[in-house]
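Presented below is the structure to which this report refers.
Of the protein chains in this complex, one is absent; all others appear in place.
And then subunit A:
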Amino acid sequence: MDYFQLFLELAQSTVRLSTPLILAALAGLFTERAGVFDIGLEGKMLGGAFAAGCVAFVAQSAMAGLLAAVVVSVLLSLVHGFASITQRGNQIVSGVAINFIVAGSTVILGEAWFRQGGRTPALAEGARFQVIQLPFAEELRGVPLLGPIYADLISGHQALTYLAFLMVPASWWILYRTRFGLRLRAVGENPGAVDTAGISVIWMRYRAVICCGILCGIAGAYLSLAANAGWTKGMTAGKGYIALAALIFAKWKPVPVMFACLLFGFLDAFAIRYQSTPLPLIGKVPVQLMQALPYILTVILLAGFIGKAIPPRAGGVPYVKER
(Lines give C-alpha, C1' and ligand atoms only; values in the text may rest on other atoms or scores of the structure.)
Protein backbone atom coordinates (compact mmCIF):
# COMPACT_ATOMS: atom_id res chain seq x y z
CA MET A 1 0.00 0.00 0.00
CA ASP A 2 2.97 2.21 0.61
CA TYR A 3 3.95 2.08 -3.01
CA PHE A 4 0.39 2.69 -4.10
CA GLN A 5 0.24 5.78 -1.94
CA LEU A 6 3.54 6.93 -3.38
CA PHE A 7 2.25 6.36 -6.91
CA LEU A 8 -0.84 8.43 -6.17
CA GLU A 9 1.22 11.29 -4.79
CA LEU A 10 3.55 11.31 -7.76
CA ALA A 11 0.71 10.97 -10.25
CA GLN A 12 -1.20 13.81 -8.71
CA SER A 13 1.70 16.21 -8.79
CA THR A 14 2.52 15.04 -12.32
CA VAL A 15 -0.94 16.14 -13.40
CA ARG A 16 -0.55 19.50 -11.69
CA LEU A 17 2.87 20.14 -13.12
CA SER A 18 1.86 19.02 -16.61
CA THR A 19 -1.11 21.36 -16.83
CA PRO A 20 0.72 24.53 -17.89
CA LEU A 21 2.94 22.48 -20.22
CA ILE A 22 -0.07 20.99 -21.98
CA LEU A 23 -1.72 24.36 -22.43
CA ALA A 24 1.45 25.97 -23.73
CA ALA A 25 2.35 23.08 -26.01
CA LEU A 26 -1.14 23.07 -27.52
CA ALA A 27 -0.77 26.82 -28.01
CA GLY A 28 2.43 26.16 -29.92
CA LEU A 29 0.69 23.41 -31.84
CA PHE A 30 -1.85 25.84 -33.26
CA THR A 31 0.62 28.40 -34.57
CA GLU A 32 3.28 25.98 -35.68
CA ARG A 33 0.84 23.81 -37.61
CA ALA A 34 -0.12 27.04 -39.39
CA GLY A 35 3.51 27.69 -40.29
CA VAL A 36 4.42 30.33 -37.71
CA PHE A 37 7.14 29.14 -35.36
CA ASP A 38 6.83 30.52 -31.89
CA ILE A 39 9.67 30.49 -29.44
CA GLY A 40 7.79 33.14 -27.45
CA LEU A 41 5.49 30.74 -25.60
CA GLU A 42 7.54 31.42 -22.49
CA GLY A 43 7.08 35.18 -22.73
CA LYS A 44 3.38 34.99 -23.45
CA MET A 45 2.85 32.66 -20.50
CA LEU A 46 4.81 34.93 -18.20
CA GLY A 47 2.95 38.00 -19.44
CA GLY A 48 -0.34 36.20 -18.91
CA ALA A 49 0.66 35.11 -15.42
CA PHE A 50 1.61 38.67 -14.52
CA ALA A 51 -1.61 40.16 -15.89
CA ALA A 52 -3.61 37.51 -14.05
CA GLY A 53 -1.80 38.20 -10.78
CA CYS A 54 -2.34 41.97 -11.02
CA VAL A 55 -5.97 41.93 -12.12
CA ALA A 56 -7.01 39.12 -9.80
CA PHE A 57 -5.58 41.06 -6.86
CA VAL A 58 -7.19 44.36 -7.84
CA ALA A 59 -10.54 42.88 -8.81
CA GLN A 60 -10.41 40.10 -6.23
CA SER A 61 -11.66 37.74 -8.91
CA ALA A 62 -9.97 34.75 -10.50
CA MET A 63 -12.10 35.00 -13.62
CA ALA A 64 -11.12 38.63 -14.14
CA GLY A 65 -7.50 37.55 -13.77
CA LEU A 66 -7.94 34.80 -16.33
CA LEU A 67 -9.53 37.21 -18.76
CA ALA A 68 -6.69 39.69 -18.32
CA ALA A 69 -4.13 36.93 -18.89
CA VAL A 70 -5.80 35.94 -22.14
CA VAL A 71 -6.03 39.54 -23.35
CA VAL A 72 -2.36 40.28 -22.65
CA SER A 73 -1.18 37.03 -24.16
CA VAL A 74 -3.26 37.53 -27.30
CA LEU A 75 -1.86 41.04 -27.68
CA LEU A 76 1.67 39.66 -27.45
CA SER A 77 0.72 37.01 -30.03
CA LEU A 78 -0.50 39.70 -32.36
CA VAL A 79 2.82 41.49 -32.04
CA HIS A 80 4.53 38.27 -33.05
CA GLY A 81 2.00 37.85 -35.85
CA PHE A 82 2.54 41.36 -37.14
CA ALA A 83 6.31 40.89 -37.16
CA SER A 84 6.34 37.46 -38.74
CA ILE A 85 3.23 37.36 -40.92
CA THR A 86 2.65 40.91 -42.11
CA GLN A 87 6.22 42.18 -41.98
CA ARG A 88 7.69 38.77 -42.93
CA GLY A 89 10.33 39.09 -40.23
CA ASN A 90 12.38 36.36 -38.66
CA GLN A 91 10.09 34.36 -36.43
CA ILE A 92 12.78 33.27 -34.00
CA VAL A 93 14.03 36.80 -33.44
CA SER A 94 10.50 38.08 -32.90
CA GLY A 95 9.78 35.30 -30.40
CA VAL A 96 12.99 35.85 -28.47
CA ALA A 97 12.32 39.58 -28.38
CA ILE A 98 8.92 38.97 -26.83
CA ASN A 99 10.47 36.72 -24.19
CA PHE A 100 12.96 39.40 -23.21
CA ILE A 101 10.49 42.26 -23.25
CA VAL A 102 8.08 40.38 -21.01
CA ALA A 103 10.76 39.12 -18.63
CA GLY A 104 11.99 42.68 -18.10
CA SER A 105 8.82 44.72 -18.23
CA THR A 106 6.84 42.53 -15.82
CA VAL A 107 9.48 43.06 -13.14
CA ILE A 108 9.53 46.82 -13.69
CA LEU A 109 5.75 47.17 -13.76
CA GLY A 110 5.29 44.83 -10.80
CA GLU A 111 7.73 46.82 -8.72
CA ALA A 112 6.22 50.13 -9.77
CA TRP A 113 2.68 49.07 -8.98
CA PHE A 114 3.03 46.90 -5.89
CA ARG A 115 6.52 47.46 -4.48
CA GLN A 116 6.87 43.92 -3.21
CA GLY A 117 10.16 43.06 -4.84
CA GLY A 118 9.43 41.03 -7.96
CA ARG A 119 6.06 39.69 -7.00
CA THR A 120 2.40 40.63 -7.01
CA PRO A 121 0.62 40.64 -3.65
CA ALA A 122 -0.40 37.24 -2.35
CA LEU A 123 -3.91 36.42 -3.45
CA ALA A 124 -6.67 35.55 -1.05
CA GLU A 125 -8.53 32.29 -1.53
CA GLY A 126 -11.39 33.98 -3.39
CA ALA A 127 -9.09 35.46 -6.01
CA ARG A 128 -7.60 32.09 -6.93
CA PHE A 129 -8.96 29.05 -8.66
CA GLN A 130 -10.33 26.58 -6.16
CA VAL A 131 -9.79 22.90 -6.03
CA ILE A 132 -12.82 21.11 -7.39
CA GLN A 133 -14.01 17.97 -5.63
CA LEU A 134 -15.84 15.76 -8.06
CA PRO A 135 -19.14 14.26 -6.82
CA PHE A 136 -18.91 11.30 -4.48
CA ALA A 137 -15.12 11.63 -4.14
CA GLU A 138 -15.24 11.19 -0.39
CA GLU A 139 -17.90 8.50 -0.46
CA LEU A 140 -15.99 6.36 -2.94
CA ARG A 141 -12.63 6.69 -1.24
CA GLY A 142 -13.29 3.46 0.59
CA VAL A 143 -13.57 1.41 -2.60
CA PRO A 144 -10.31 -0.53 -2.99
CA LEU A 145 -7.89 0.68 -5.66
CA LEU A 146 -10.31 2.67 -7.81
CA GLY A 147 -11.66 4.70 -4.90
CA PRO A 148 -8.41 6.44 -4.02
CA ILE A 149 -7.57 6.89 -7.71
CA TYR A 150 -10.85 8.65 -8.25
CA ALA A 151 -10.69 10.68 -5.06
CA ASP A 152 -7.04 11.70 -5.12
CA LEU A 153 -5.98 11.58 -8.76
CA ILE A 154 -9.01 12.36 -10.89
CA SER A 155 -10.85 14.55 -8.43
CA GLY A 156 -9.28 17.43 -6.55
CA HIS A 157 -7.76 19.65 -9.23
CA GLN A 158 -8.46 23.21 -10.28
CA ALA A 159 -10.81 24.00 -13.14
CA LEU A 160 -7.93 24.97 -15.42
CA THR A 161 -6.39 21.53 -15.09
CA TYR A 162 -9.58 19.91 -16.28
CA LEU A 163 -9.74 22.50 -19.04
CA ALA A 164 -6.18 21.68 -20.13
CA PHE A 165 -6.91 17.99 -20.42
CA LEU A 166 -10.18 18.68 -22.20
CA MET A 167 -8.31 20.87 -24.67
CA VAL A 168 -6.38 17.82 -25.89
CA PRO A 169 -9.30 16.04 -27.59
CA ALA A 170 -10.80 19.42 -28.42
CA SER A 171 -7.64 20.49 -30.26
CA TRP A 172 -7.55 17.19 -32.09
CA TRP A 173 -11.16 17.66 -33.13
CA ILE A 174 -10.60 21.24 -34.24
CA LEU A 175 -7.51 20.34 -36.27
CA TYR A 176 -8.81 17.21 -37.93
CA ARG A 177 -12.55 17.56 -38.04
CA THR A 178 -13.28 21.19 -38.82
CA ARG A 179 -12.85 23.43 -41.82
CA PHE A 180 -10.74 25.76 -39.74
CA GLY A 181 -8.40 22.90 -38.83
CA LEU A 182 -8.08 21.67 -42.39
CA ARG A 183 -7.15 25.13 -43.61
CA LEU A 184 -4.84 25.71 -40.67
CA ARG A 185 -2.89 22.54 -41.36
CA ALA A 186 -2.81 23.30 -45.08
CA VAL A 187 -1.43 26.78 -44.53
CA GLY A 188 1.45 25.33 -42.55
CA GLU A 189 2.27 22.81 -45.25
CA ASN A 190 1.73 24.63 -48.53
CA PRO A 191 0.39 28.18 -48.29
CA GLY A 192 0.36 28.37 -52.08
CA ALA A 193 -2.33 25.69 -52.17
CA VAL A 194 -4.39 27.66 -49.68
CA ASP A 195 -3.95 30.88 -51.60
CA THR A 196 -4.97 29.36 -54.93
CA ALA A 197 -7.97 27.77 -53.24
CA GLY A 198 -9.17 31.30 -52.62
CA ILE A 199 -8.42 31.48 -48.89
CA SER A 200 -6.40 34.28 -47.31
CA VAL A 201 -3.11 32.93 -46.03
CA ILE A 202 -2.52 36.00 -43.88
CA TRP A 203 -5.87 35.86 -42.10
CA MET A 204 -5.55 32.09 -41.52
CA ARG A 205 -2.18 32.57 -39.88
CA TYR A 206 -3.42 35.43 -37.74
CA ARG A 207 -6.25 33.29 -36.49
CA ALA A 208 -3.82 30.52 -35.59
CA VAL A 209 -1.65 32.99 -33.73
CA ILE A 210 -4.67 34.24 -31.77
CA CYS A 211 -5.52 30.67 -30.74
CA CYS A 212 -1.96 30.38 -29.48
CA GLY A 213 -2.37 33.58 -27.48
CA ILE A 214 -5.55 32.38 -25.80
CA LEU A 215 -4.01 29.09 -24.68
CA CYS A 216 -0.79 30.69 -23.49
CA GLY A 217 -2.84 33.17 -21.49
CA ILE A 218 -4.70 30.34 -19.78
CA ALA A 219 -1.39 28.60 -19.06
CA GLY A 220 -0.09 31.80 -17.49
CA ALA A 221 -3.22 32.27 -15.40
CA TYR A 222 -2.83 28.71 -14.16
CA LEU A 223 0.63 29.50 -12.88
CA SER A 224 -0.30 32.60 -10.90
CA LEU A 225 -3.91 31.85 -9.92
CA ALA A 226 -3.96 28.10 -9.43
CA ALA A 227 -0.50 26.65 -8.89
CA ASN A 228 0.59 29.69 -6.86
CA ALA A 229 -1.03 32.57 -5.07
CA GLY A 230 0.21 35.39 -7.24
CA TRP A 231 2.90 36.19 -9.73
CA THR A 232 6.61 36.04 -8.98
CA LYS A 233 9.31 37.14 -11.35
CA GLY A 234 10.45 34.56 -13.86
CA MET A 235 7.86 32.10 -12.55
CA THR A 236 7.57 30.31 -15.89
CA ALA A 237 11.14 29.10 -15.36
CA GLY A 238 11.60 27.67 -18.82
CA LYS A 239 8.20 25.96 -19.04
CA GLY A 240 7.62 27.59 -22.42
CA TYR A 241 10.76 25.99 -23.78
CA ILE A 242 9.90 22.62 -22.26
CA ALA A 243 6.48 22.90 -23.90
CA LEU A 244 8.20 23.60 -27.19
CA ALA A 245 10.39 20.54 -26.70
CA ALA A 246 7.31 18.47 -25.90
CA LEU A 247 5.68 19.75 -29.07
CA ILE A 248 8.61 18.60 -31.19
CA PHE A 249 8.88 15.36 -29.24
CA ALA A 250 5.19 14.77 -30.02
CA LYS A 251 5.73 15.56 -33.69
CA TRP A 252 3.12 18.34 -33.66
CA LYS A 253 0.19 16.03 -32.80
CA PRO A 254 -2.30 16.82 -30.00
CA VAL A 255 -2.58 13.50 -28.17
CA PRO A 256 1.16 12.74 -28.19
CA VAL A 257 1.62 16.33 -26.95
CA MET A 258 -0.33 15.40 -23.83
CA PHE A 259 1.79 12.32 -23.19
CA ALA A 260 5.01 14.21 -23.79
CA CYS A 261 3.90 16.88 -21.32
CA LEU A 262 2.92 14.24 -18.78
CA LEU A 263 6.38 12.75 -19.11
CA PHE A 264 8.07 16.08 -18.48
CA GLY A 265 5.63 16.75 -15.67
CA PHE A 266 6.46 13.42 -14.13
CA LEU A 267 10.19 14.08 -14.23
CA ASP A 268 9.56 17.37 -12.51
CA ALA A 269 7.39 15.73 -9.87
CA PHE A 270 9.99 13.04 -9.37
CA ALA A 271 12.74 15.60 -8.97
CA ILE A 272 10.76 17.54 -6.37
CA ARG A 273 9.75 14.43 -4.43
CA TYR A 274 13.23 12.93 -4.27
CA GLN A 275 15.41 15.95 -4.16
CA SER A 276 16.48 15.24 -0.59
CA THR A 277 15.63 11.56 -0.22
CA PRO A 278 18.41 9.04 -0.76
CA LEU A 279 17.59 6.73 -3.65
CA PRO A 280 18.14 3.00 -3.38
CA LEU A 281 21.50 1.85 -4.79
CA ILE A 282 22.56 5.37 -5.81
CA GLY A 283 22.31 7.08 -2.48
CA LYS A 284 21.80 10.78 -2.12
CA VAL A 285 21.68 12.59 -5.41
CA PRO A 286 22.49 16.31 -5.56
CA VAL A 287 19.36 18.44 -5.78
CA GLN A 288 20.71 20.24 -8.80
CA LEU A 289 21.02 17.01 -10.74
CA MET A 290 17.44 16.06 -9.97
CA GLN A 291 16.24 19.47 -11.05
CA ALA A 292 18.26 19.24 -14.23
CA LEU A 293 16.73 15.89 -15.10
CA PRO A 294 13.87 17.16 -17.30
CA TYR A 295 16.30 19.25 -19.31
CA ILE A 296 18.81 16.45 -19.69
CA LEU A 297 16.02 14.21 -20.87
CA THR A 298 14.91 16.87 -23.35
CA VAL A 299 18.35 16.95 -24.89
CA ILE A 300 18.59 13.19 -25.08
CA LEU A 301 15.12 12.77 -26.55
CA LEU A 302 15.52 15.50 -29.10
CA ALA A 303 18.97 14.29 -30.04
CA GLY A 304 17.56 11.26 -31.70
CA PHE A 305 15.38 9.06 -29.57
CA ILE A 306 12.19 10.18 -31.20
CA GLY A 307 12.97 9.37 -34.79
CA LYS A 308 12.65 12.05 -37.37
CA ALA A 309 10.39 14.89 -36.35
CA ILE A 310 9.20 16.50 -39.55
CA PRO A 311 8.01 20.02 -38.85
CA PRO A 312 5.24 21.59 -40.90
CA ARG A 313 6.84 22.16 -44.28
CA ALA A 314 6.13 25.84 -44.55
CA GLY A 315 7.07 26.43 -40.90
CA GLY A 316 9.15 29.51 -40.28
CA VAL A 317 8.78 30.76 -43.84
CA PRO A 318 6.83 33.96 -44.42
CA TYR A 319 4.45 33.67 -47.36
CA VAL A 320 5.43 35.73 -50.38
CA LYS A 321 3.19 35.59 -53.39
CA GLU A 322 4.70 37.98 -55.91
CA ARG A 323 7.86 36.74 -57.44
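Basically, a contact is a pair of C-beta atoms (placed from the backbone, for glycine too) under 8 Å apart; a residue touches a chain by one contact, two chains touch by 3 or more; residues count from 1.
The rule is short, and it goes like this: contacts and distances are computed from a predicted model.
*Asks:* The chain that is not shown, which UniProt protein name from "Cytochrome c oxidase subunit 1", "Aminopeptidase", "Anti-sigma factor antagonist" or "Nucleoside ABC transporter ATP-binding protein" does it carry?
*Replies:* The record for the missing subunit names the protein "Nucleoside ABC transporter ATP-binding protein".
*Asks:* Per the definition of touch given earlier, which of A:5, A:116, A:130 or A:178 contacts the omitted chain?
*Replies:* Here the residue in touch with the unshown chain is A:178.
*Asks:* Among A:115, A:308 or A:321, which one touches the chain that has been omitted from the display?
*Replies:* Considering all chains, including the one not shown, the answer is A:321.
*Asks:* Looking at A:11, A:123 or A:186, which makes contact with the chain not pictured?
*Replies:* The single option touching the absent chain is A:186.
*Asks:* Could I get the residues of subunit A that touch the absent chain, sorted low to high?
*Replies:* Where subunit A meets the chain not shown: residues 176-183, 185-186, 189-190, 192-199, 313, 321-323.
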